[in-house]
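Just below is one structure, and these are the notes that go with it.
The complex appears here minus one protein chain, its other protein chains still in place.
Here the chain labels run A, B, C, D and E in written order, and each chain numbers its own residues starting at 1.
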Amino acid sequence: MAAELNRSAIDALFRRAFREDAPYGDKTTEALGIKGTGSGVFLAKQVLVACGVPAALRAFNVADPACDVEALVAEGAIVEPGTVMGRASGPLPALLLAERPALNLLQRLCGIATLSRRASEAVAGTGCRVCDTRKTTPGLRLLEKYAVSTGGAANHRMGLSDAILIKDNHIKAKGSITQAVAMAKSSSGPLWRVEVEVKSLAEFREAVAAGAEIIMLDNMSDEDMSAAARERPHGVVLEASGNMTLDRLARVAATGVDLISIGALTHSAPASDISFKIEPLTS
Amino acid sequence: MAAELNRSAIDALFRRAFREDAPYGDKTTEALGIKGTGSGVFLAKQVLVACGVPAALRAFNVADPACDVEALVAEGAIVEPGTVMGRASGPLPALLLAERPALNLLQRLCGIATLSRRASEAVAGTGCRVCDTRKTTPGLRLLEKYAVSTGGAANHRMGLSDAILIKDNHIKAKGSITQAVAMAKSSSGPLWRVEVEVKSLAEFREAVAAGAEIIMLDNMSDEDMSAAARERPHGVVLEASGNMTLDRLARVAATGVDLISIGALTHSAPASDISFKIEPLTS
Amino acid sequence: MAAELNRSAIDALFRRAFREDAPYGDKTTEALGIKGTGSGVFLAKQVLVACGVPAALRAFNVADPACDVEALVAEGAIVEPGTVMGRASGPLPALLLAERPALNLLQRLCGIATLSRRASEAVAGTGCRVCDTRKTTPGLRLLEKYAVSTGGAANHRMGLSDAILIKDNHIKAKGSITQAVAMAKSSSGPLWRVEVEVKSLAEFREAVAAGAEIIMLDNMSDEDMSAAARERPHGVVLEASGNMTLDRLARVAATGVDLISIGALTHSAPASDISFKIEPLTS
Amino acid sequence: MAAELNRSAIDALFRRAFREDAPYGDKTTEALGIKGTGSGVFLAKQVLVACGVPAALRAFNVADPACDVEALVAEGAIVEPGTVMGRASGPLPALLLAERPALNLLQRLCGIATLSRRASEAVAGTGCRVCDTRKTTPGLRLLEKYAVSTGGAANHRMGLSDAILIKDNHIKAKGSITQAVAMAKSSSGPLWRVEVEVKSLAEFREAVAAGAEIIMLDNMSDEDMSAAARERPHGVVLEASGNMTLDRLARVAATGVDLISIGALTHSAPASDISFKIEPLTS
Amino acid sequence: MAAELNRSAIDALFRRAFREDAPYGDKTTEALGIKGTGSGVFLAKQVLVACGVPAALRAFNVADPACDVEALVAEGAIVEPGTVMGRASGPLPALLLAERPALNLLQRLCGIATLSRRASEAVAGTGCRVCDTRKTTPGLRLLEKYAVSTGGAANHRMGLSDAILIKDNHIKAKGSITQAVAMAKSSSGPLWRVEVEVKSLAEFREAVAAGAEIIMLDNMSDEDMSAAARERPHGVVLEASGNMTLDRLARVAATGVDLISIGALTHSAPASDISFKIEPLTS
Partner (left out) sequence: MAAELNRSAIDALFRRAFREDAPYGDKTTEALGIKGTGSGVFLAKQVLVACGVPAALRAFNVADPACDVEALVAEGAIVEPGTVMGRASGPLPALLLAERPALNLLQRLCGIATLSRRASEAVAGTGCRVCDTRKTTPGLRLLEKYAVSTGGAANHRMGLSDAILIKDNHIKAKGSITQAVAMAKSSSGPLWRVEVEVKSLAEFREAVAAGAEIIMLDNMSDEDMSAAARERPHGVVLEASGNMTLDRLARVAATGVDLISIGALTHSAPASDISFKIEPLTS
């Protein structure tokens, strides 16, 4: 997205974060009468994939435009413990206010990028790619999908409005895979291909016959996925989905599917361990 | 919080979620011409602590006020796999639209409540309580803290505005624990007690001498925490913090501290596994 | 204004008030575990002009739509101490949350209406009317002007967009009253008459010669205002302004001016004394 | 609060003020075709305590970022009539637009600061402090409380979320002072002390016995307040409340209470008399 | 889009419309003291395609929820002059307030639907479809695209986020059609087909060779478009664009293109002539 739109979405996120964290300001800083300026750094405390450093640094600019910030690692870089990832300088009250919301975002995005990289590495060299889902935190869809791609995995559709994906609940509503795929192909316009979810080889064959162009194999065995991969007509794309744990990925990729979608990349990535250390400069 | 304020915050969250998930509506449902009504249920697929069922059901009301919803398990209840946790009925397009945002919230809140309960159980009967931190997802502070308490753990302060907590960065800015505690006690008014973070027994003793009423023992050994607990004057409250993994909690509680704060309750709880299954009723 | 627009502006005001008064809800009510329902009444504790009772009662509906409210005095009525002005019933947490924001609005609006009525009574029977100014609290313009008219005084323009009033700073910018009035008359269109502020009889005469249709006599002596009233051409309206204290109003009205504008009606009216008493019904 | 958060809240206030004052812009300035630049000053027209000058000057920056502004008196300074308190330079249309909203805020904040200072001076040297209440204008809580502290009085809690204060309506809901205080002490966590309101010496004694740490003496006689002050255990804080007029403050302070809370500081302070005078520079 | 999301977007549009049309309410209705209830109807004054009647009627519900509304013609119906298209009953001030914003929306949407129908009829039976563009009024994208489809024409992509369309400015940035199409195909994922704009037969052939799946023929002659249609490989979709006036459509359709996109459907459709007539019922 254009830099500024991105930035204003992030700034809005931090304004919401400040409203929930400090509706009346920072009582401790005020009670202590802390003034003056300082400088603080993000310090990695584990191996992680850096993601969201410029975004997290916006917290300081939003708290006070007098802050200067600098990212010190590239987005997507693998970072060793002890690495200084970024720096913010400015009025101490702003540093103290922005520190926690900045870390809350940064730790989550690094956590997602780190997990996405591990998942991507598990299928490296196979021609299969790992991708994300719509299982993201409400309000953080774009940022979490950005973290997935920063970690080297692919983004599936952004949401309900930008692609066609016929899932089990749609099929029930239309009566059959055949009917649903036919209807989608005739009415959705030439710009979009039609993806459909299937749960068995029989359903897979029905989807192929109906002309589905992308087929999501949901919770199917490795054997059935291999069979589907062998049978599929030229040009049909296969996506494996459902219970895709890290240790299974290499085997799933070996079935010949093109994509493996993993909800856990965004909904269950543990936060990366990062701290923020401030040095007062003036008082 | 008063029911309605809560509700309007949740509704606003889902409106943001719909804007990011479906800025132009649900292209698949529209391409398929899905109409009619249906009924769907939240189905637990693992053992979990139920949390946020009424909140998650608001997604359906926000998507279409014609939806009827019903929570079928109590907040805080331990739920077995296969349990129907809640039900939403109404126009199929609304069910299909609201399903994913509803699950995204529900799975996260159940995940936090489930982890909070496990942590609380680890210290049950010790007189020590587990509590949360400010390490929450930007925009979800109140909901995530609600999930912590639903799981049986305690809430620490809500944010920077409602309590005094002097941390390492404040102490650096003021020069010493003694100065910081003295300043806070004299200027913060009678309504609030003063908490201060210390990193060693020496700092603990300085904090006690300065009159701190609550002392956070940050990343201290069990031995040092035991010593602090023995030494503390009557009425001084001790909070253990830093790297508090589940397997360590019983030992930490045995040191005699009053509170153990755990950031992972909110920042690293894996999402609970829950699905939403729709049955069409009319078309 | 149409009832609903009014209502949504008032509701938005109370939502802002709740955000600033209870960003995390009502800690006391929650600590006490207060549940159940109750009923509360607004009780006048002095003689006052009732104003804003239905508006203030919206606080309860906004806090919880389950509340029932009822205004028990007419807007503009003179109310004796001890009068029950309105009633709200519903969940106790909602009553306790809404009580103070409701009173904060009600006491202010009754205060303005009460002062406006005293000022209007001071000129009753003279053919002269008291009116308000733009000296209102930021964010409360419409409500405060409503209180002025409820108290029986007139509303001057609502703001800068709905009428032409050439003040001292405009005249300086244009060079002279003559030039400013001529320019305004030629360019402002037929729907608006042109008002101009003058500070002396000489300026008054210049304004008349320039064709001003309404003339504000700013900080002029009663003698000079009398002279202006005698001299003015048929159809020219005179407004007295500046330091218009209550005890002066009858004398000013006797000079023959048509309007007396008083900033203090809105910027310095003391709040009326009103309390809210709750009776629990169920627990 | 961090400078920028403060500033953005003030800017939002002025944007609301401009929307209500000039939804279609300034018809007079446009009809007169006023262009060019100028410079204007805030001029004190009475003795007052300066408060909100930098805040009020934001109106000019919001109206047009091309404006330059400068505060010329310190916040909290006692200012004599005729003092130039601040200056704004820039495009004349922006000066004319921002003048009234700026003054509306400045006159109110100076009014509150001036009254707060008079109240504080009435108890100077007694060890007792005057403080504010939650009786503030909807939407202006933080600014009005800032004015109170600028005038030298103390701030009580900011709202319902940051402290525990058990009032008459809570006590009715819980049945007794004893029950309410016990419940609050056990459930509110170690960070907050518990304050309770009492209306008689008997209630005071019940509150002490229940372990209340701060006791608000509501509408009690000076004699009873003196008795309470004599009787209170070490460490219990006393707050006098209810009908605390300026002439009574010295006597109330002499009873030995620690705090006197006065709603009138914010709800009934008369606006200070200040004008804004513009000199055109270019046209 | 789900009914309610649609409705809330429309309601937000009318709230904005009321703010710009009546920031202080309806001065005329207030000056006349109009009260009581009435009933009003939308009356077609020309032949038109009905579109947006339920949407326009929301204006009355937003102005006052006490209004009852009823659409009396089907969306998409061809309506004769004199037809009553819809009815709104309720408080007269609400009818008078909502009338003009409702008509402003309704006349525009009917205008677009009417023009879209005329354009669609011009190619009826040819297998070619008319569609819209992104040339819509800022803030009205979804409603205007809805009007296009109500008139029987097709919707192209909703915006920049839901499809791939490589236009002249993109090609310049990438260097060539070949490079741009190749890049888009490799990086955009399987869910989207790639459309590219060409301005000549040579460019068309380059686009085909590059593997473009949809080709927009921009401002090309009918002869060249016919040649492109003859040459295109199976499955490649052709869209004619640029200066597509109504009288040209049949000839363009005869060239064999699949789609004709017309910006004028949304940016230059004249408003349909519709009035709103009110009958007072009570006063």
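Everything that follows uses one rule, which is that a residue touches a chain if its C-beta (ideal position, glycine included) is under 8 Å from a C-beta of that chain, and two chains touch if they have at least 3 such contacts.
Computed from a prediction, not measured in an experiment: that's the story for all the values here.
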Practice problem: Please provide the labels of all shown chains that the missing chain touches. | Solution: A, B, C, D, E
Practice problem: Decide which residue listed in C:V69, C:L103, C:A163 or C:A210 touches the omitted chain of the complex. | Solution: C:A163
Quiz prompt | Candidate in contact with the missing chain, chosen from E:A50, E:L97 or E:V123 | solution = E:L97
Self-check item: Residues belonging to chain C that touch the chain removed from view
Solution: 154-158, 161-165, 189-193, 195, 213-214, 237, 258-259
Self-check item: Interface residues of chain A (partner: the chain not displayed)
Solution: 1-6, 8, 142, 158-159, 161-162
Quiz item: Which residue numbers on chain B touch the omitted chain?
Solution: 19-20, 23-24
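Just so it is clear, only the chains that are shown with their structure count from here on.
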Practice problem: Look at all chain centres (mean of CA atoms) and spot the one farthest from the centre of chain A. | Solution: C
Quiz item: Out of D-E and A-B, which chain pair has the most contact pairs?
Solution: A-B
Practice problem: Could you tell me the distance, in whole angstrom, between the mean C-alpha positions of chain B and chain E? | Solution: 45
Self-check item: Intercentroid distance (Cα basis), chain D paired with chain B, Å
Solution: 34
Quiz item: Can you give the whole-Å distance between the Cα centres of chain C and chain D?
Solution: 21
Exercise. Give me the residues of chain A that touch two or more other chains.
Key: 20, 22-27, 97, 161-165, 192
Practice problem: Just say which it is for the chain contacts: an open line, a closed ring, a star, complete, or other. | Solution: complete
